[in-house]
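Shown below is the structure under consideration.
One chain of protein is taken out of this complex; the other chains stay put.
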Amino acid sequence: MAIEKENFSRRDFIKNSSMFAGGVVFASLINPYKFVFATKQPKGKGKWYGIGIDIEKCIGCGSCARACKIENNVPDDPFFFRNWVEQYTITNDERILVSSPNGGIDGFKQPVPEEDIYKTFFVPKMCNHCAKSPCTQVCPVGASFESPEGLALVDQSYCIGCGYCVQACPYGCRYIDPVKGVVDKCTLCYHRLEKGLDPACMMACPTGARIYGDLNDKNSAVSLFLKEHNCAVLKPQLNTESKLFYNDLSQEVH
Amino acid sequence: MDKIQSLYEALTKVDGFIYPNELALNWDMLIVMYPYITGLVAGAFILASLNRVFDIKALRPTYELSLLTALSFMLVATMPLITHLGQPLRFYEMLITPHLTSAMAIFGFVYLWYLMVVLLLEIWFDYRYDMVIWSREKKGFMKFFYKALTLWVSDTSPESRKTDEKIGYFITVVGIPSAFLLHGYVGFIFGSIKANPWWSTVMMPVIFLFSAMVSGIALVMFIYMVVSYLRKQKIDMNALDTIAKYLFYILIIDFTLESLDQIHRIYEADESFDILKILVRGKLFFTFFIMQIGVGVVIPLATLGFLQFKKPRVRIRKLIYWIISICVLVGIFYMRWNVVIGGQLFSKSFYGFTSYKVNLIGGSDVTLSLLWFIVPFFILAFLLWLLPPWKKAPPIEIPEE
Partner (left out) sequence: MPLQVKRLLLVFAIFIGIMLVLKYVLTPDSWREYGPYRGNAIGEIASQQAKYVQKESCADCHDSIAEIKSRGEHINLQCEICHGPGYQHVDDENFKMEITKNSTLCLQCHTMNAASPKNIIKQIDATEHNEGEECITCHNPHQPWL
């Protein structure tokens, strides 16, 4: 599993170097790292949520986006989304056309006739619940935080609505709620998880393209998904340690 | 909800693809104002310290004026930020529970440090003796007010003045790195956002710093001329020429840094380059090439450079300086604009941008921004009335030890 492997190698590296240079080096290696990211690293105990999306199974019906809007009282306008679906169309003359009308809620149309299409697919997007989330890193008041279970959550009664986190999220997953004046984003439906229900979008997906689970549990749905498929994350170069893994992700997708 | 209404319109004016949540303009005109005003503060302060620390005697007539200018803008510097918040009344949380990994959280402290420790102290030590004198001359409430301002210290002995002078000098020395910190730090707020390639560059704090100096110096130059005109006083041309000289030098550095940043960006041409190229050539053409570079850099540089070699008559020079200072102020405003607004016009998906966001700006945020730009001038007028630099006692000579 991509993310776990990386963590282990880093841990090993730190362990070895500390053996050479003693506790001082150990501390100085750990500390700046801790300081920069708002998150605690996974300890290997407790839950550490991850998400899997199987692009091969997504039919672009927008049920997820619709369910999420209803479940989480997201404004009903064609803007502001906790999740949305994008349609990528790559034409034979190598143009890349992306669209997401109303987040995919009202369905999609192909922009070019079928014979011009080289390749086309849907990509559902939602918060990646990054382990090194840039959004929680920049929140000036600690209203955005990474919960001990690895979810990037927003304390809406504490958020000042500065919008810094909206700027910092490389994936466009946050918005300022125009009525409440505070930021809103996917919580992985934490309120449902705690009640033993599935997140609304995962529940609503008719083909089971969206799964979630505990990355620390090697038999959870998402761990098995990662084992069976070659997965990739979005914008890996930004080192957000995204925990949303896509199967069959095309390199055109940003 | 006309904001929502305009979003519907914005939806029709998207080129290519942007993430659905990116349609709303998150940081509006007020956030343009915020680095602009802090920049003016830092710049004005640095001009003052040129006189004091580097002992440039020609700048003496503008010393107090620059300090008071810095103070009056400093007092409103946080206001654009606070009024822009979705929940303005919660701003105190930033001071009570600052989140230490956030660049923005530290702003409260940098601000307090700069306002309380540097600016207020420097002005206080500079004016303490005069305030004591004034408190003796005035009657009634003003007497009490000046006394309160001196914190009921009424020592006017030469020793106390020497102490003032020494501590003031020390504070100025501390103040220069503080001013650098304040504005370099504002640049860091943008430069540290790795999600946005238009912002994310290590040069950002440095560029912000130098453009701050440029704008601050131009502002003091402008205010000095206006104040002299209003008071019907003769302008000290020597001071003005010196200011213009420094403006010229720093403008060169600023322009070099900015070009370096752009050249680096163009040569490196990373994944975001294609979209940025379209952005700069298209949507930002007017504000970037014409306003920021043309009006803000090329015209002032050419004119000031010319003035370094040939000095026309005083009247013409005055007029030129007056126009140049306005040009620079406008240019730096557009520089902030291009950073803040330009950085939000393109999609982080690099597949498109929206042209309409610019028109989304309007209504309350423009009014508020204007307000926060005008209020400092009133504060300055008040401060100049309260602490007139021209009524100060001559500085005491400190004998060499």
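For clarity, chains are labelled A and B in written order, and residue numbers in each chain start from 1.
Just so we're on the same page, a contact is a pair of C-beta atoms (placed from the backbone, for glycine too) under 8 Å apart; a residue touches a chain by one contact, two chains touch by 3 or more.
Quick caveat, the model's predicted, so the values are computed rather than measured.
Put simply, the missing chain touches A, B once the whole complex is considered. Counting over the whole complex, chain A has residues 38, 40, 56-63, 67, 70-71, 87-89, 107-110, 114, 117, 120-122, 142-148, 153, 155, 157-158, 187, 189-195, 197-198, 200, 203-204, 206-208 touching the chain that is not drawn. Taking the whole complex into account, chain B touches the unshown chain at residues 92-93, 95-97, 99-100, 116, 121, 124-125, 128, 151-153, 155, 159-160, 163-164, 167.
Following the convention adopted for this analysis, only the chains that are shown with their structure count from here on.
With centres set at the average Cα position, the gap from chain A to chain B is 38 Å.
Across the complex, chain A is touched by residues 1, 3-4, 7-8, 11, 16-24, 26-27, 81, 84-88, 90-91, 93-94, 97-105, 107, 189, 192-196, 344, 347-352 of chain B.
Residue ranges of chain A in contact with chain B, taken from their complex: 35-38, 77-81, 84, 86, 96-100, 102-103, 125, 134, 137-143, 158-164, 166-178, 180-183, 238, 254.
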